[in-house]
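Apart from one protein chain that is not included, each protein chain of the complex appears where it belongs.
By written order: A and B. Residues from 1 in each chain.
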Amino acid sequence: MSKESLEFTDKIVRIESEKDLPEAPISQGFTLVNKTGSWRNVRPLLKEQNAPCQNACPLKVWIQSFIDLLTRGKPEDAALEILKNNPFPLLTRRLCRAKCEIACNRKKYDAPISIRELEGFTGSIAYDKNIYPEREKPLSRKIAVTGNSESIMSAAYFAYLFGLDVDLYTTSPFDGLGLSEEEVEREISRLRNMGINIIAEGKKLEELLDKYDAVITDMGEVKDKLTFQTDNEKLYIVAPERKDFSRDLYFGKRAAKSVYQYLKGEPIEKDAPPPRSVSFNNIVTDYFEPEERIDTINTMQEAIQEGNRCFSCGHCNSCGNCYVFCPDAAISWINDLPVVDYDYCKGCGICVEECPRSVLILVPERG
Amino acid sequence: MIMRNWTVPMEENLLEGHVACQGCLGALAMRLMLKGLGTNVAIAIPACCWTIISGDVLYHALKVPVFHTAFETAAITATGIKAGLTMRGKGDTTVLAWAGDGGTFDIGLQAISGAAERNEDIIYAVYDNEAYMNTGIQRSSATPYGAWTTTTPAKRPEDKPKKDLVEILAAHRIPYVATVTPAYPEDFLRKVEKAKKIKGFRFFHIFAPCPPGWKMPSDYSVKAARLAVQTKVFPLFEIENGERYTINYEYPKDVPVEDYLKLQGRFKHLFKTPEKIEHIKEQVKKRWDYLVMRHKLTHGTTDNIIRKVFYK
Partner (left out) sequence: MSFKKVLTGNHAVSYGATSARVQVISAYPITPQTTIVELLSEIVAEGKLDAIFVNVESEHSAMSACIGASAAGARAFTATSAQGLALMHEMLHWAAGARLPIVMANVNRAMAPPWSIWTEQNDSLSQRDTGWMQFYVESNQEAYDYVILAYKVAEKVLLPAMLVLDAFVLSHTSEPVEIYDQDKVDEFLPPYEPKYAIEPGKPISYGALSKPDTYMEFRYKIQRSMEEAVKVIEEETAKFNEMFGRNYGIVEPYMMDDADYVIVSSGAMTSTVRAAVHEMREEGKKVGLLKMKTFRPFPFEKVREYLSGRKKVAVLDRNISFGHHGIFYEEIKSAMYSVEPRVPIHGYILGLGGRDVTKQDIKEIYDDLIKREEISEIIWKGVKL
């Protein structure tokens, strides 16, 4: 056998005369020549789905993803994932009502994941290591954010992340939450270190409206609970409800988003409802061992152990089932993710059926 | 590299473009087997689905050589290949006989018995899809009680129990007999790696659901195999030297056999005759009790049987 024929190619063997065949009935090429993908009427697709925790979270923290990163041994990345949506994970660790845990699919299996604890513990890594979330491209627009409430602190945080220049006027940040001085100082210094200009004084609204491209304040009556717009397009009024700490943080984020959209010249639209989340019935529980929930997380080991309990609903956490169970060897494992070779995938659907978390779905083949 | 659920060799010795039906666990079984065995391997394949799967005469689906042989001759052809290779100084090559249940439970049994009794240094693996699937789903002696096939129609379904081939092999006192299924890939590979190190006749009974033959959607085949293990229809165990029995795994919860049966159209008619389902349950229990007894005889305890939801 020549060296060339040892290479596994999809070369077609042409038989034009009997001389093209050996005496013995031996193979001359490889089945790669059969593009069995043509058999398929449905195709598996890796498509991130929402998890119930994520949908229940007022801040829409991508919980599955940060837990995944944490348990992959990437705690900094996990912390940054949290900080994309949660400005104060150390505060939410104490103050959040953790609707995520009520929604958690694992609740129906043994006990919900200690998400609040995990989020708080993981978030603290960013504080310890002094790392900050990435900011979007600066817009060169300057806004004033004024007030003392958690919604205002959140608004300043997100406005800055959206790329706006932020002057935060606050005299008594996180007022009324019963935070210790250390806690307040910790959060404020982080905001300052991020690049928010903090001014410890109050200014008249008119003055601010004159000086800045837009203003967010918690003083005055909230006109629109979805976008926090007012009759003055430069003015956004947001205030905490004090029913749900995280929701109050979300209000700040939403107000910042409205300002951002306004300054970018985009229409200000209210948030669309999240897509349906993966339900418990979509979870293949045979791939999970019942395990006791860790209520309080103090060490990385505990964090990983608890994180490993996560079903990772709708988020690929590289379990490998799709790769291992493919009868057609049509799934490669590239950068810890499945890559389907559609030239050969026959669309049997095993990868989808065995995906424990419904992140692989079947879609009809066009044509 | 991260793969959370599995530690399996990433080596791929099954090529794409093989022409197994969608969801064929016979194909997956070969993929896993060769992940475990590597490429210092030669295979004898008798008439079976794999005659077709491996491709047209011009093309080949594996990274190892295959000799296609007659229906009843997998064990002996493998024996011959081993002898030939040994005489040519290649005695370290693992020779694998790879056959379906028809070629193993029925027509090939004589040659298997011969090779087993002589303790030929080969691995014999049967991928059992419980009927003659390649010829169009006819009943074999591996067809389980109650099953529909094209020669045991629903009006008069299979009325005999599946042949207990593993016991027949064990009675040959061969060094290693194992039951595996691709639904438990790590158990499968662990046993392949163990067998690879053993000299003599090694036998693998591979439970390999067949979507068309079992009348079920192609995406259910791994699930069906998993349920077969969970319901104890197909227990995972090993027999060493014909006497050391080890049950590898017991699902920690009771799963009714019906869960397994109702997945498959071939058992659909049974739900009109609950006494037949009861009969199946009794047989499953009897067999399990027997295995537990043998396990206990070997180990003095059953505490060492792994009881987890997610068994690898």
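By our rule, contacts are C-beta pairs under 8 Å (C-beta built on N, C-alpha and C of every residue); 3 or more make two chains touch, one makes a residue touch a chain.
Since we're looking at a predicted model, the values are computed, not measured.
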Touch partners, limited to displayed chains, of the chain removed from view: A, B
Sole touch to the unshown chain from B:P9, B:G114, B:P161 or B:P212: residue B:G114
Considering the complete complex, identify which of B:T69, B:T179 or B:N248 is in touch with the unshown chain. B:T69
Sole touch to the unshown chain from B:M3, B:A83, B:A154 or B:V292: residue B:A83
Which is it among A:L21, A:A111, A:L139 or A:V339 that touches the chain not included here? A:L21
Tell me, which residues in chain B touch the chain that this view leaves out? 39-42, 44, 51-52, 54-70, 72-73, 76-88, 90, 93, 110-111, 113-114, 117-118
Contact footprint on chain A, counting only the chain that is left out: 1, 6, 8, 15, 18, 21-27, 30
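Everything below uses one rule, namely that only the chains that are shown with their structure count from here on.
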Rounded Å distance between chain A and chain B, as computed from the means of their C-alpha atoms: 43
Which bits of chain A are touching chain B when the two form their complex? 8, 10, 13, 15, 25-36, 39, 72, 285-290, 317-321, 323-330, 333, 336, 341, 343-344, 346-350, 352-354, 362
Touching residues of chain B toward chain A in the complex: what are they? 1-6, 8, 10, 12, 14-20, 22-25, 27-28, 31, 54-55, 57-61, 63, 182, 185, 211, 217-223, 226, 230, 308-310
